[in-house]
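To start, the structure itself, in structure tokens.
Moving on to subunit A:
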Amino acid sequence: MSINMPLLQVENLHLSLTTDAGSFPAVEGVSFEIARGETVGLVGESGCGKSITALSIMGLLRHPLGLSGGTIKLTGQEIQALPASELRALRGKRIAMIFQEPMTALNPLKPVGRQIAEMFVLHQGASWNEAEKKAVDALTQVKVPAPARRAKDYPHQLSGGMRQRVMIAIALACEPDLLIADEPTTALDVTVQAEIVDLMKELCAARGTAILMISHDLGLVTDICKRVCVMYAGRIVEQQDSEQIFNNPQHPYTQGLVASLPRLGMRALHGRRKLTEIAGVVPGITAYPGGCRFNPRCNRATEICKQVVPELEPLGDGSLVRCHHHG
Partner candidate 1 sequence: MKRLALLSGIAIATAGLFAALAPAADAQTPRKGGVVRMTAPYASSFGNLDPHRSGRSQDGQVHMTLHRTLYIWDSAKGAPALELATAATPSAGGTVWTLKLREDAFFHNGRKMNADDVVWSFTRLMSAGEGFVGARWIRLVQGAVAVEKGETKEISGIKKTGEFEVQITFMQKVEPGFLFYNMSTSILPKEEVEKPTWATAPVGLGPFKFKEHIPGSRLVAERFDKFYKPGMPYLDRVEFPIMAEASARDIAFRNKEVDTSILGPVQYVAYNNDANLKKNILEVAEVFTRSMVMNHEVKPFDDKRVRQAINHAINTQIIVERLARNKAYRATSWLPITVPGYDKDMKPYAYDPAKARALLAEAGLPNGFEFEWTTSQNESWGLPIVEAVIPMLAQVGIKVKTKVVEVAVLTDIALKGEFQAYIGSSQTGPDPLQTLRCYHSSTPRTSCNVTQYKNAEYDKMLDDAGTTDDAARKLDLLKKANAHLYDAAPVWFFNYNKATLAFQPWVHGLQANPTELVHQYPEYIWVDATSPAK
Partner candidate 2 sequence: MLGFVIRRVLQMVPMLAAIALLIFVLFSVIPGSFATGQQDEGLGLDMAVVARMRAELGLDDPLYVRFGAYVKQLATLDLGLSFRSRQPVADMIAARLWPSLMLTIAAMGFAIVVGVPLGFIAALRPGSLVDLGLMVIAVSGLSLPKFWLGILLMYLFALTLGWFPSFGYGNGGLYHLTLPALALGVSPMALLARTTRAAVLDIMNADFVRTARSKGMNEYRVVVWHVLRNALVLVLTTIGLQFGSLLGQGVVVEKLFAWPGVGSLLVDSVFQRDIPAVQGCILVITLFFLVINTSVDIAYKLIDPRIRYT
């Protein structure tokens, strides 16, 4: 295993939705890499396919969603075709995931300590007794006050932020190589969001855990991640370093995103603006337009955009963009 080998390689990933009416592409030709300890963001509006991309890496896609092509490699090993039992062994141990809604992501009928402890029982063969002790330690690490008492609490007795800390404790319990965080702060209060983000950053940095951060919030992602992939309607439309993307967005969609982002000091000038201020709506999965999928909403769109799917073009500095008229 070479030291340079990326931790995760997603290559030409195709995911599809199967219904009575037929099969629809939900994700098309998505490729990206994550190196060890790297933080990568996946940004896009809801329904663009970012969450199911994450689920496909976890091997948690369920009918009617399914993998229809491409490979997912973890340290060079293809995992998308592994038998269920081997995949399970990876899950939680090498790749962990945090979900958006911490209220429903925890079992309401089990004390949270127990839910953390499961990780140690599953992956480290610990006894329940040991595991529960370790769970208290894990809670300490995610900075839950009075962890021994909290471990006995049920999810409904905890605040949203606390619950998300519990989720982080679960995810990082077995020190995975990769943490996938799917909108980890969306459901939280603004004040709590920053705490959670800092906590994640801190803990992952300490463990050398790579993060794949999934969010609709470009600001949040660029704050945490070194690199950002922007998705639109099932395709990656742009990949850039976080620093550059604000200054030099290439794809019209990214430009829209950036423009709609309230930046420090700018808010007073422009007033509050929203992502949805890009004209039009995200097309439904069953009604993707031909050519460039952004063309109906794009002010630069020409005839070619409706006919030809643009390729993902390297821009030389490691950035990629999928647009006939980028720049």
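Candidate entries met the following condition: all candidates are chains of the complex that A comes from, given by their letters.
As a working rule, contacts are C-beta pairs under 8 Å (C-beta built on N, C-alpha and C of every residue); 3 or more make two chains touch, one makes a residue touch a chain; residues count from 1.
Model, not experiment: these values are computed from the prediction.
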| item | value |
| --- | --- |
| Which of 1 or 2 touches subunit A - same complex, any copy | 2 |
| Residues of subunit A that touch candidate 2 when the two form their complex | 58, 60, 84-85, 88-93, 96-97, 99, 101, 104-110, 118-119, 122-123, 154, 156-157, 167, 170 |
